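A single protein chain has been removed from this complex, and every other one stays in its place.
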Amino acid sequence: MTALATQSHAIPHAVMAPELAWVGMAMLLPLLSSVVCALCGALRVKSKLPAIVTAISLASSFAIILRAYSAYTGPVDVPIFEWMSFEWGRGGSFHSFTANCALYIDALTLYWMLFVTGLGTLITIYASEYMEGDRGAGYCRFFFAISIFLFAMSALVLGDNLAMLYLGWEGVGLASYLLIGYNYDRPSAVAAAKKAFIMNRIGDLGLALGIFMLWANYGTIQYSELFVAMSSGGQTAVDWHVSAIPFLLMLGAFGKSAQIPLFTWLPDAMEGPTPVSALIHAATMVTAGVYLIARLYPFFELHPQALATVAWIGGGTALVAATIGMAQYDIKRVFAYSTISQLGYMFLGLGVGTTFGACYHTLTHAFFKALLFLAAGAIMHGFAGQLDLRKLSGLRHIPGWRIVSWTMFVGCLWLAAFPFTAAFFSKDAILLQALSSDRADFRALGWLGLLTAALTAYYTFRVWFRVCAGPVHFEAGTEAPHDHGAHHDADHARQKGHDRHSAAVHAAFHPHAPRWAINGVLIVLAIGSLVVGVPAYKAVFLHEDNWAQQMIAHSSAVQGAMLSNDHAHSEGHAPTMLGMDVHTGLTVVGSSAAIGGILVAWFFHLHSRRRADQVRGELLRRWWLGWIPTAMEHKWYVDEVYHVTFRSTMWIGAQILNFADRHFLDAFVVDGVAKIPLALGRVFRPLYSGALQGYAVTMAGGVALVLAWASWVWLRGAQ
Amino acid sequence: MIDSLSPRLALLVPEMMLLAGAVVVALMGLSKRRGVRDALPFITCGVLLLSIIALPLTYTTPRALDAHLLLPLLGRFVKPLIAVMGVWLVLLSVGSVDRRLEDSVARGRQPFDAQRVARGEYYAFLLLSLMGAMLLCNATDLIWLFLAIELVSLPTYIMVAVGGHGSRPQEAAVKYFFLGAMSTAVFLYGFALLYGSTGSLELLAIRDALAAQAAGNGIDGLAMIGIALIVLGLCFKVTAVPMHFYAPDVYEGAPTHVSAFLSFVPKTAGFTALVIILTCVGWTGHAIIAPDGVRVQYLGLPTPIAAILWMVAVLTMTLGNIGALLQTSVKRMMAYSSIAHSGYLVLGLIAGASAGIDAIYLYLVAYGVMTIATFAALASLERRGEEINAFSDLAGLRVRHPVMAWVLAMSALSLVGMPPFIGFFAKISLFIAAFEANQLGLVIAAVINSAISGLYYLRLTLTPLVAPPTARSHEVTSVPSRWPQVTAVVCGLATIVLSCAAGALLDAARSAGASAPSTPSTHSHGEHP
Amino acid sequence: MSESLSSALTAIAPAQISIALAISALLFGLGLIGFLCRRNMIIMFLCTELMFQGAALAMIAFARLRMDVSGQVFVIFILTVAAAEAALALGLVVLLYRRKETLNSEVWSELGES
Partner (left out) sequence: MALIWISIALPVIAAIAVALGPASRARTTALIGSLLSLAALTLFAWEFPAWTSGAHFPTGEAAQWVKGAGVSASVGFDTVSLLLALLTAFLMPLCVLGSYSAITDRVKEYYGWFLVLGSSILLAFAARDAILFYIGYEFTLVPMTLIVAIYGGPDRRVAAIKMFLYTFLGSMFMLAALLYLGWEHRIASGSWNFDIDALTATAVRLPTSSQYWLFAALMVGFAVKVPLFPLHTWLPLAHDQAPTAGSVILASALLKLGTYGNYRFALPMAPAGGAELMCVVAVLSIIAIIYASLICWVQTDAKKLIAYSSISHLGLCMLGLFALNPMGAEGAVFYMVNHGLSTGALFLCIGMFYERYHTKDTDVLGGLAKRMPVWASFMVFFTLASIGLPGLNGFVGEFLCLGGTFMAEHDAQTGYPGVLGPWYAIVAGLGLIFAAMYLLILLGKIVWGPLREPTAHATHSTHDSSHATPHGIQLAAHSSHEPVLPVDLSVREIAVLTPLAVACLWLGLQPTPMLDAISPCTERLLVHYPAQVERVMAEHAASLTGSDQSPSSQPTSNSLNSQ
C-alpha cells in the first residue's frame, strides 16, 4: 500500500485516467448479475443459481476494488460512456450541461466501496441459505433486486457527477422498494415499501434541487470541476441561491439516511426479509446520506449554520431514536431504531467537523449492525418468525444456538460501545470533536451524545439479556417455518412435517437451528468487527495515524479545505472536561456510561424481570408520568402526526378537487357553456309557431327594423 | 346559324333548349302509357345534359363581351352549375312524384285520368325554374332581372303543392306562395325606387349613374332605400333573416325531393341576383370627405348597405345555427342549416369585388353537393311508405343501410366544415374573402357559429353510425327506385373528390366573377392583384 | 311637335310626381296592412296585388318624371306577372278549399314548432 502522503488541506485535482476503465466493472458486474437473475426468473430456474451468480459478481467486484485500492495514487476521473450531455451557445457565450457515465475514484470512494461490496458478498452468502425455502420465482426476484441495489450503490459511490449520484440514489430507493415489498401478499409489506419509496422521493427532490442549484451557480455538476470552481472561489453571487445548496443537499441526505424529518420509513422497512434489513437498511444504503455530505463537504461550509444544523439534527435523531428503541418489543424494530440513532451520531460527527469520526463510525457500525441483524434473522428463521423479546428467552442454552447467541453478544458489545471495542473508538472520535469544540452548542451535543450512549447500551443489552440469557422459554411465531416467500412450496411443508398452525403447542415445536452458511457468516462478521477496530488500536497504542483518518484526509471530505479554517484548534487553552483533559475525561465518562447502561439492563432484564414490569406499572399509574412509556411505545406518535398533518389534509384536498373537477368544472362550466346556444334556441322558438300571418308580421317588422338601422347608420355616417 | 342571331340571343341557346324540353315533358306527361311517364325524369336529364353540352359551344368569350352584360362571364360558371345540380335534383325525385297515383293506376284500382297525373307538370316546372335561374345571369336590365326571378320562384310554388300527397305539402305551398308574393312586391318596389333615382332600367346605365352619384356627393336617398328594399326582398329567396321564417315549415312540409330543389336553386338564383344588384352599386366604395377636406376612398359597399348586410349576415348565421339545435325532424334541421349557410354566404357578398364573388360560387358548389347528398340519402329511404323525417328513424341506420349511413355522415361532416371535405375549403375561402374586406368581427362570428353547428351536425353523423337501432328505425326500408341511392353515393363521394379540385373551382369562379369594364368615366376596380 | 309636348309636360312633372309617389306608397302600405290583417286567403292575395299596383304606380310616376317610356314598359310586365300569380294563387286556393272547406288561413298552421 503506497504511503499516502499527507496532503495539504486543498482537495487534490483529479487526473483523467481512461485506462482505469476496468474499475467500472465493479459497478457493471452487479448489473450483469441482475440480468442473469431476471433471466433465471423468466426461465423459472429452481436451483440456487441466482444466489451463486450474485455472490460471485459481488466478490469479484470486491476484488476489483481491492486491486484499485492497492494501485491508488491520487484522485482519478475515468470516463466510460456519454449519458446526458449537450451544448448550446447564443451570441458567443457557450454553455453546456454534461452528465456522463464516468467514475471519480478517490480515497473516500474506495473506503466506501470496500465495505459496501465486502458486506454485500457476505450477506448474499447468508441470504442464499436464508431464502432457500423460497426457491423459484421469489428467489430470482430477491437476488435480482439485491444485484440492482449493489449496482445502484456502486453507481452512487463511484459516479463522477451528481447526476450519476442521483441515478444511484433513486436506484437504491427502487431496490429497497422491491425488497421491502418482497412478500407482496402481505399488505403491511406493500404499504411499508410504498412509504419508504415516497419518503426517499421527498429527499430526492431536495437532492435534485440542490444539484440544479449547484449547476446554476457553478455551471457544472462534475465533482472534479466543482472542487476546482469551489477552490478558486468560482461561485458567481453569494446570495440565498448559493447558501441554499447545503440545506437542499442536507434534505436529500436526511431522506435517505432516515433522520428526524424523514425517519419513520426505516422501522417499517423491517417488513422486508432480514438479509435486506441487514445489507440495505443497516449497512450500506442508509450511509448514502453520510457519503453525500462527506463528498460535498466543502459546499457545506458555504453557509455558517449548515454544519450546525447537521449536527443538531444528528444529535436530536440519536436521542429520539434511542428513547423509542428502549420501548420496542420487536428485536428488528429495536435494531432499526438503533441504526437511526447511530446514523444520528455519524451526522453529529459530520456536523461538528470530524468527517474521519463519522466515516470510521460508519465502517464499524456497518459491521456490527449487519452482525446483529443477521443474528436476529437467524432467530426469526429458526423460531418461525418469532421476534417478540417477551416470548423468547435463554437462547444461549439451546443446543445449536450458541454461535448465534455469542456472535450476537459481540454485536451488542460493539453497539453499546463497550470500552476498547472498535465502536467505542469511533464514537469516541465523534464525541471528542464535539466536546473539544469551542462552540457551546457543540459541547452540549457532545454531552447529549454521551447520554444517548448510555441509553444505547441499556436497550442493546435489554434485548440480549431478554433473548439470549435467562431460563429457556420460547414460543413459535405465526409465520410459516421460515419468514419468506408468499406461497411456500408444498414439498417444504412436508419436509418439516410439523403442524404450522398451533403456535401455542410448545412441545411439538423445536427451533430450526441455522446451518453452516448462516453461522459462518455470523462468525466472519464478528471477526470483521474486531478487525475493523485494528486501525483504532494502532492509533491508540502505537500512536500511528488511523488508516481511516488517512483515507478520509486524502479525499474531498476534509474539514476547512476551502475556507480559512476559522475555528482551528487554538492549541493555547486545552479544552477541558470535568477538570480533566478531554481525552481522558471522555474515555472515563464514555465507558462508565456504557457499563452503567449494561448493568441497568442486566438488573431489569435478567436479574429480576418482574421488577421491570412493576416499574412500568407504577409509571403508568402516575398520570403525569404515565404518558411517557405509552408515547415511547407508540414512537412518540410521529407517524400519526405525519398522517394527520400531511396525508389526511392532502387526501381531503384531493377529494374536494376530484369532486370539483367532475361536478363543477366539467358538469357546470363546460356543459353550461354548451347549453347556452340551446337556451338561446328556446328563446327564439315561439317565432316559428306555424301561423302564416305570424310569419308575415315578423318579416314586416324585421324589414322595418333593418331599414331603421340602415338609415340610423347612414345619418350617423353623413354628419 | 347560331352566330347569325344577335349576340345576346346566341347566349340563350341553353335556355331555349330547356324551354323546349319543358314543353315536350309537359305534353308527354299526359300519355296513357306508363313507360312514357316513367321515362319523363330521364328525358328531363337528357335535356339538361344537352344544355350543358351546348353551353361552351355557344357561350364564347367574345360573344359574351360584346353582349353588354353586367357580369359577362358569370353565366359560363353559373349555368353549368345549375344544370349539373339540376340533373342530380331530377334523379333524386325519380319514382316519388305521383307515386301513390301511379301505384293505384298500375294496380287497376283507378282508371288513368290525365287530369290527376302531375308528373309531367312537375318536371316541366322544374325545367322552367332552372331556365329562370339560367336567364338571370344574362340580365341586362331590371325587367329581365324581375322576370327571371319570378320565373325561378313561380314554378317552385306549384312544385311544392303538386310534388307530394296529403295536407302538409299544401300547407307548405300556401305559406311559401303568400310570403313569396309579399317579398316579390317588396323588391319590385325597390326596383321602382332604383329606376326613379337612376332614371334608367339598363343595369350598365344604373351602375354608371350610381357611380356618378357616388363620385358626386354620395348616392342619393331614393336609390339607397331602393337598393335596401331589393336586398331585403331577395333575402326571401336566399332564406336570410328577416325573410327566413317560411323555410322550416316549407322544407318540412314539402316532399324531400322538392325540399332539395328549394334548398339549392332559389338560393343560387337569389345570390346571383344579389351579386348583380350589388355590382351595380359597386364595391369600389365611396368617397367620404374627411373633416380636413381630403377625399378618402373606402373599399367596400356604401356604409348603409354594408350595415344591412352585416346585420343580415350575423343574424342569419346565429338564428340558423341556434334554431337547428332543438329540432327532432331531420328536414326541419336541414332548413335551419340552409339558413345558417346563407348567413355565411352573405359574408361573401360583403367582401364582394373579386374575392367575395368567387368564394360565394365555390361555396354554392360545395353547398349544393352537400345538401343534395343529404337529401338524396333521406329520399332513398322510407318508413311504411312515408318519408323519413325524425332523427329516431335514422338511429342505427348502419345496420340495414350502411352506404346511406356513411353518405349521411360524410355530408354532415362536410357541412360542419371538417377539413378534408369540400365544405372546409369553401368555408376558408369565404373567411379569406371576409378578411380581404377587413371584416375580422364577422369571421369570429362565423367561427363561433360553425362551432355551434358542430353540435347538430355531429348528431346527424353519430345517429346513423353509432346509435343503437330503435323500434322505428327497424321499419326503415329503401325506396323501390335505385336512382336516389345513386345520387346520394355520387354526391357523397363528390364531397371528398371535389376538395382535391378546390383550387381549380376557385380559379373558375374567379374568372366568372370579373365584371364588365365600365365606361372610362369611373375607374373600375382592377383585376385581382 | 314632340319636343314641345315633352317640354310642356316636364314643366309640371316635379310637383305632381311627389303626389303620385305618395299615392303609390299609400297603396303599397294598404296592401301590406291588408295582407297582415285579413284572414281570408283570397283577400290576402288581393292585397299582394295591391302592393304590386303600388309598385307599378311608382314606376309610372318615375317614367313620367324622367320622360322615359321604359318605365311604362316595365309596368306592362308587372301586370303580366301579377296575372300569372293570380292564376296560380286561385288554383292554389281552390286546392286548399277542396282540402279544408274554408278560406281562413289560420287553419293552415300544423307545421311549425309547438
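Going by the order they are written in, the chains are A, B and C; count residues from 1 in each one.
Rule of thumb we're sticking to: a residue touches a chain if its C-beta (ideal position, glycine included) is under 8 Å from a C-beta of that chain, and two chains touch if they have at least 3 such contacts.
It should be emphasised that the depicted structure is a prediction, and the values quoted were computed from it without experimental measurement.
Taking every chain of the complex into account, the chain not shown here touches A, B. The chain not shown here is touched by just one of A:Lys194, A:Arg443 or A:His512, and that residue is A:Lys194. Contact residues of subunit A toward the unshown chain are 42, 82-91, 93, 95, 97, 137, 163, 166-167, 169-171, 174, 177, 181, 184-185, 187, 190-191, 193-194, 197-198, 201-202, 205, 208-209, 212-213, 215-217, 219, 236, 241, 486-487, 650-651, 653-655, 657-658, 661, 665-666, 670, 674. Residues of subunit B in contact with the chain left out of this view: 355, 358, 413, 416, 418-420, 424-425, 428-429, 431-432, 435-436, 440, 443-444, 447-448, 450-451, 454-455, 458, 462, 465-467, 500, 502-503, 506-507, 510, 529.
One rule holds in what follows: only the chains that are shown with their structure count from here on.
Centroids built from CA atoms put subunit B at 79 Å from subunit A. The distance from the centre of subunit A to the centre of subunit C, with each centre set as the mean of the Cα atoms, comes to 100 Å. Residue positions 174-175, 178, 182, 186, 248-249, 326 of subunit B are each in touch with at least two other chains. In subunit C, the residues that reach two or more other chains under the touch definition are 32, 35, 105, 108-113. The residues of subunit A lying in touch with subunit B in their complex are 674, 677-678, 680-682, 684-685, 687-688, 690, 692, 695-696, 698-699, 701-703, 705-707, 709-711, 713-714, 717-718.
The touching residues of subunit C, when paired with subunit A in their complex, are 32, 35-37, 39, 105-106, 108-113. Looking at the complex, you find that subunit B touches subunit A at residues 174-175, 178-179, 182-183, 186, 218, 224-225, 228-229, 232, 241-243, 245-246, 248-249, 288, 303-305, 307-308, 311-312, 318-319, 321-323, 325-326, 452, 455.
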